[in-house]
Structure formats: structure tokens, C-alpha cells
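Just dropping this structure here.
Left out: one protein chain. Kept in place: all the others.
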Amino acid sequence: MFSDFIELIGAFVLVLAILQISSDRLFFSVKVYALQSFFVALSIFVIGLYSSSNDLYISAFLTLLIKVIIIPFTLFEAIKEMKIKREIETYINITNSLMIISSIIIISFILTRYIDLGGEIISKKIFPISLSIIFVGAFIMVSRKKPITQLIGFLTLENGIMLAATSVTYGMPLIVEIGIFFDVIVGATMATIIIHHINETVDDIDERTVENFEE
Amino acid sequence: MDFFIIFTLLPILFFAKPRVAFIVQTLSSLSLIVFSIIHLINHDYLTFILFNSLINGADFPIRLDALSLLFVIIISTISAAVSIYSINYLYDEDYHHKRLFAFIYTTFIASLIFVVTSFNAISFLIFWEIMSVLSFFMVIYSYKNEENKKGGFIYLFMTHLGTAFITLAFILMYKNSGSFDFNDWIHLSLSNTTKFWVFLFVLIGFGTKAGMFPIHVWLPKAHPVAPSNISALMSGVMIKTAIYMFVRFYFYFLNDIPWWYGFIVLIIGSFSALFGVMYALAQHDLKKLLAYHSIENIGIIMMGLGSAMLFFYAKLNILAAFALLAALFHTYNHAIFKSLLFLGAGATLLKTHTKDMEKYGGLIKLMPFTTLFFLIGSISISALPPFNGFVSEWLTYQSLLLNNNINIELVKIFVPIFASMLALTGAFAAACFVKVIGVSFLGKPKSQNSKKASEVRFYMLFGMGILASLCILFGLFPNIVIKMVSPVSMLLLNVNIASFASSKSLFISTPNFSFGHITTLGLALSFIAVLAILYLLVKKFANTQTRITPTWACGQIKENVNAQYSASGFSQPVRRVFAFFYNPKEGVKKVEQKSKYFFPKKDYIATTTDGIETLYQLISKAIINISDYLLKKIENGSIHIYLLYIFLTSIAFLIYAIQGDF
Partner (left out) sequence: MADFLIAILQFILIITIAPLISGIIHKTKSLLRGSKGASIFQPYYNILKLFQKEVVLSKDASWISIIAPYIVAAVPIVLAGFLPVFNSHTLFSFNSDIIALVYTLALGTFFLALYGFDQASSFGGLGSSREMMVASLAEPALMMVIFTFALQSNSTNISTIFEHMHKGEFLQFPVSSIFALMALYFVIIAESGRIPIDNPETHLELTMIHEAMILDASGRSLALLEIGSFIKTAIFLTLFSNIFIPFGLYEANSFLAIFLGILIYIIKMSLLAVIIAIGEMSLAKLRYFRIPDAMMFGFVLSLISMIVYRL
């Protein structure tokens, strides 16, 4: 019963990751991310109930606070301030991305069959899902042009890792998790600040211009 | 025995009088059908020697077993209808050298029959070559045409490439069995490596003939340029001889095949199907479109074949027989409706003198019967109930679903994906034929030629009519074909599939009746009943007046026939969505600025390129470059070097010869 519920939440997280791929608006993309993080928080909370570990409650609360509220809010502000085009530009069009993603998901589901995760049902069911989410996040980072969408890809990837970590090992030590949260929040803030500053000097923000800066 | 030879060879004698030859061909084909059905039902399988050759072990034995007889029936059905059609067609289209035409035509059919009945590798290859070369002659029949020459050349090259692989496979079989006789090859136990090579060579060799993806390039070039009745025979039956040999090899000659043989066939099948239909959708040359549909249907047949091989591996013989039934049923069906469509295309081509669909339009009023037959063929090929295409596609779906019984993870995951590819294929096929019928037969004529079109003569209609009624007959009573296939499943898998797939009369079902069953006759009857009730209700209660007016053209007074939707416009969305696949080039070709206030006259072009063809071109370019390089290096014109080559070669042979002694 528990494992079914966790699997269901994991499934929703995966669906939202795929929806992330098929979204073509920045605001929508951020909203999807927020919703996805909410489901991740929920799954952490439920696993906390299941294994009755207090660390997981704190972890769930932090996820809720940082990923559902703070990061989306920052991103919204950044998008508004930067006045960049609100369409997502991709290297690979959405239909093809979805085709690639479906094969990635199949592969990750097949691969995880051959990884021994111990006897836990939850981990067996949720691990392939979180692995697919990680791959989807990586794919978003690869295929999107704008840095801000790449950031969203990174955050999606991080959600996948979070899901995998909590489901497979019932959470890492609290201090590690807080460290990760701190990393994420710093990373996100840094990224938005950097993008913001670049935006003040250049109009068109995409990865190619960033590449030019390096030269 | 005598009957068989007489009926097969008799029409050739009459080639001097083409009309008589076609009539005799029709009659003898019909007799062959009767002959084969009688032998099939009685399980009376003849074996005899056609004639003894001087070389030992290379006689010309003929064996009429269940599989051969089934294919004789398929060939004869099509040749009977096509021959009737040809009585008028040859004279109306006015081909040169009519006697030559009749001679090649009748010999071609005879060679087809001998190909599927020969029971010796050597004699098989001889008939195979005769068949290939004769069809090559038909492709280049209008040899003054550049397109024909090009298509013919590619065909000749590809078919011999295929024959080379076939020969390799035969040599491997000979090495392991010590005989060219097919009797000695039955369930031959081979080592795994040899088995793999035989599998691969057979797949490539016969796959080339079948037009399997990705070695299909000749098919859309050669089939459309041949005379239409020959296109019908080529697409309808000639490519089926490859299917015949697939079945022979994979179910009869090879033994204990690994699971992934079937899986590979399944993959290739599903890709062929999708690939073929997508290119067909982008075509607006009617005959080329039909040729691409042949690739699609070969794909569907191979999907059935692949799942049969999977079941064969898993020793689930009943299910294997069921999947084989799907493949063979679709083989027969495709032969029928594809010939019908090619004949219909021939009729429109005859009257409008163009293969370009954009120049047809409005033929439904000028050629009502041709349109009706073409419509029936289209519904069949789009696998819409209650016609025959639906039955075999339903069987294919069911055999894919039943693949779930095989305990291999990869199969379980991928087979549903193949099934949805098949679903996409079916839907695209329907879209494609909406395009064909909508653009070329409905609406208003789009060119002077199509305005002047008129209905074709009686025998042409009769030929098409036979095939169209067969589409309906086999759709409503699929049990007829199941009965014909049953002896084949008995021979290959020792299962009487008729007792499983049509255990209740008028129903077709999966071996387990409750898993899935349909009755197309019931569907058709309920459909007609509903239609009748609807019609009566409307007639009784509704306003039945009809006012005829010109079509609303947004206020324009002058009728513009080009305002109708065109074939390239129809497929534009698909071209755009799958742009990575088609590599489309669209644009304005010629701009003629007459006055600056009016729109300039533009020629819009939209072309698509076959990705595989590009690949072939790249390969051929690379080969030419390498050869050029080698030519410069090796053949540099110095006579000393050439002498050195001769010297080295003789030494090499000497060493080889001595080695053999030890």
C-alpha cells in the first residue's frame, strides 16, 4: 500500500519531468518545476511516515520551503526582470525530444532491472523512475538553449537524485541533505545573478553568447 | 502432373496472338487455382521431375506441397485478373511489339509459378533469374524514357545483389547438407554460426526482392515505370516470392532458431511498414505512392512473420501457426488489393496520360466504375473493416499481443511499441488514401487531360471488378483463406490452424476463443442494418429536398480549380512535423513579376528525399572515390607492374595448391 502510494507520487514526478520537456513557455516551465518539487517533498514526507525518521520530516519541510517557494519565486523574478523572450528555444524540437526521452526511459527501466538494490520493494519500484528523471533532467540541460532553462534542467535532475536517495536509503544523514540544499540554493541564486548580469550587457541571452564570453 | 505443366506453359505458345494469349492465360490460371485447391484440400502433394539435366544433382524437380500450392493460388488469382485486364490494356495503351509483350508477360507468370514450386537450389536460381530478368525487360519496356532506363538499371543491380546473397546462403546450405535438393535441407541442423549466416544471407537476399527496409530503393523506382499490368504483377506477386522463401527457410529448412532472429525480422518489419507509408504519404506520383505502399505492406507481413518466428522459437506451435496465418493472409490480401490499385492507377494513367495526382481531379464522374473499384482497394489497403485488409491486420495485432506469452523481457517491452507503430502505419495509410481519392477522384478536374477522361473498356473493368469482389469476399468470409492456409500450418508446424482460428463458423478468433474474436460478416450486416434504418428514418421524417448550387468560393465569381486542396498541401503537415525524416525542400521556384500590383505568378515546389537513397548515394560516391584512388595507385600504366601482379598471383595460387596437398 505504502509502496504503491510512493510509486504513484514518483510516477507523478516523472510525468511532470516529461511535461517539462514538452513545455515551451518559461513561466509554465517554472510552475511545472514547483509542482514537481511539491511531489518530491510529499514523497519524502510519506517515506518519513513509513520509516518514522524525524530527519526526513525536516528534509521534506526544507524541500517544500526551498524548492517549491524560494527557487520558483527567484526564477519568476529573474524572468520578469530580464525581459527575455518567454519562449523556450531548443536544439531538438519537442516531438523529437519526446521520442528520445521515451527511449531513455525504456533504457533506464531495463538497466535498473540488472542492479541489485536489496530487498526493499519501494526502492525497486521507485529507483527506475528516479533514474529516468535524472536522465530527463540531463537531457533538458543538453537540449535547451537558454541558460535559465538549463538551470531548470539541473534542478529537475536534482529532484531525481533526491527521490532516489530517499527511496533507496530512506534518506541521507541530515547534515548531508542540508548541505545539498545549500548547494542547490546557492547554485540557483548564483546562476540567476550571473544570467541577470549578463543580461544587462547583452540583449540576447542564450548559450552561444555565453560561449562567446569565454573567448 | 501433366495438368500442372500444361496449364503453366500453355499460354506462352499463343504469344503470337496477344489477345488469345491473355485469354488462355486467364483460363489456365483459373484451372491452376482449381487444381491447387483440390490438391490442397486432399493433402495430395505431387513430386515430379520437370526434366533431367545433364549435371548430376541439378535436375529440375517440382514439388507441390502445401506452401507451394498456396503461392500458386495467390499467383494464379492475380494473373487471372490481370490477364483479363490486359486484353484491353495492351491495345488501348498501344505498346510497341505487342507479341513480344505477350511473350514476356506469359513467360514471366510461368517463371513465377516455377519459382515457388522448384525444389532444387539450382533450378530455383535459374527460374529466379528468369523471373528477375523478364521483369527487368518489362521495367525498361518503354526504353526510350530516361526514367525507365534509370529505374531498370537500379533494379537490375539490386536484384543481382540480392541473388548474390541468395547464392551464398544456398552454398552454405549445400556445404552442410551435401546436396542441392531442397528435400535434404528440411530441418537441417547447422552450427550456430552457420545458421546465423544463412539467416542473414536469406534475409538480405530475399529482402532485396521483397523491398524490405533499408534495401528497398529499387522498388519505388522500378515498379512505377513498368506498364501498369506488370506493376500489378510485380508488386502483387513477384515480391511475394521472397516471402515464400522466408517461410521456406525460417520454418522449414532451419531448425531451432534463436529468439532474436524473429525479433530482428519484427524490427525490420515495423520499420519497413512505417517508413514505407510515410514516404507514400509524401508522394504525389500515383504509381510511386503505390510502390511505397508495397514496402509498407511487406513490413506488415514481416511483422506477422517475425512474431511467428518468436513463437516458433518458444515452441508455441499453435500461436506460431496463428501468426503465420496473419502473415500469409496479409500476403494474399496485399496481392489482391495492391494489384487492384495498380490496375486502377493504370486505368487513370491511360485516360489522363499523367502519373501526377495533382493533375487529376473529378474522375469519379468520368470514370465511375474505376473509382468505385479503386475506392474498394483503398479501403482494403487502409485496413478498414469489413474488407480483407482489416482481417489480416487484426490477425497481426492479435499475434503481436500474444507475443506476451514469450518469456523474454525485450520482446515484452518492444512488441507493444511495434504494435503502436503498426497503428500509426494503419492510420497514415488511411490518410494517404484519403489523399489519393480526395485529390484525384473527387472535386473538379484540375487539367485538360482529366477533363477529357472517359471510362475504360469492359475487360479492364472486369479485371478490376474480380479483384474488388475478392477484397469483399475475403473480408466477409475470411474462413476461405484460413482453410487454404491451414494445410501450410499443418506442413510446417503440425497444427491445423483452421480448427483454432475459425473454430466457430463465420468467426475468426485467436487460438483461445475468449481472448479475441470478430466476425466481419456480422459487423457488415449490423452496419447495413443500421444504415438501412437510418436511411428509412431520414426518408420518412426529414426534409428530403436537395438544392444544387455552385460551391461557395468566398465570393469569387470565376471558378478556380486550383483552389482545391492539392496532394502536396494535404501531406504538408506531416512533412513539416517529420521534417527530420523527409528532409523536405519547399520554396518558390520561378517568380514572374507581371505587374507590381498583382501577385506574381509563382511555381511552388515541394520535394522530399528518401534518406536511405541519400545513404546509398554516399556509399556509391565513396566506392567510386576509393576505386579512383586505387586505380591511380595500382594501375599506373607501367607494364612491369602488371607483370609483377601476374607473377605474384601465380605464386599465391601455387602456394594454395600445395597447401591443399598437405
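To keep things simple, chains are lettered A and B as they appear, and every chain counts its residues starting from 1.
By our rule, a contact is a pair of C-beta atoms (placed from the backbone, for glycine too) under 8 Å apart; a residue touches a chain by one contact, two chains touch by 3 or more.
Everything numeric here is computed off the predicted structure, so don't read it as measured data.
Visitor: Consider the whole complex, including the chain that is not shown, and state which of B:Gly236, B:Gly299, B:Gly426 or B:Pro487 touches that chain.
Guide: B:Gly426
Visitor: Among B:Thr47, B:Asn404 or B:Asn625, which residue is in contact with the omitted chain in the full complex?
Guide: B:Asn404
Visitor: Of the listed residues B:Ile204, B:Ala222 or B:Val574, which contacts the missing chain in the full complex?
Guide: B:Val574
Visitor: Suppose we count only contacts with the excluded chain; which residues of subunit A make the list?
Guide: That gives, for subunit A, the contact residues 1, 4, 7-8, 11-12, 14-15, 18-19, 22, 24, 94-95, 98-99, 101-102, 105-106, 109-110, 113, 128-129.
Visitor: Mind pulling the subunit B residues that touch the left-out chain?
Guide: 362, 364-365, 379, 382-385, 390, 393-394, 397-398, 401, 404, 409, 412-413, 416-417, 419-424, 426-428, 430-431, 433-435, 437-439, 442-444, 507, 514-519, 522-523, 526-527, 530-531, 534-535, 538, 541-553, 561, 563-566, 569-574, 576-577
Going forward, only the chains that are shown with their structure count from here on.
Visitor: CA centre of subunit A versus CA centre of subunit B: separation in Å?
Guide: Here subunit A and subunit B have centroids separated by 49 Å.
Visitor: Please output the residues of subunit A touching subunit B within their complex, sorted ascending.
Guide: Result: residues 95-96, 106, 109-110, 113 of subunit A touch subunit B.
Visitor: In the complex, go through subunit B and note every residue touching subunit A.
Guide: Residue positions touching the partner: 409-410, 413, 577, 580.
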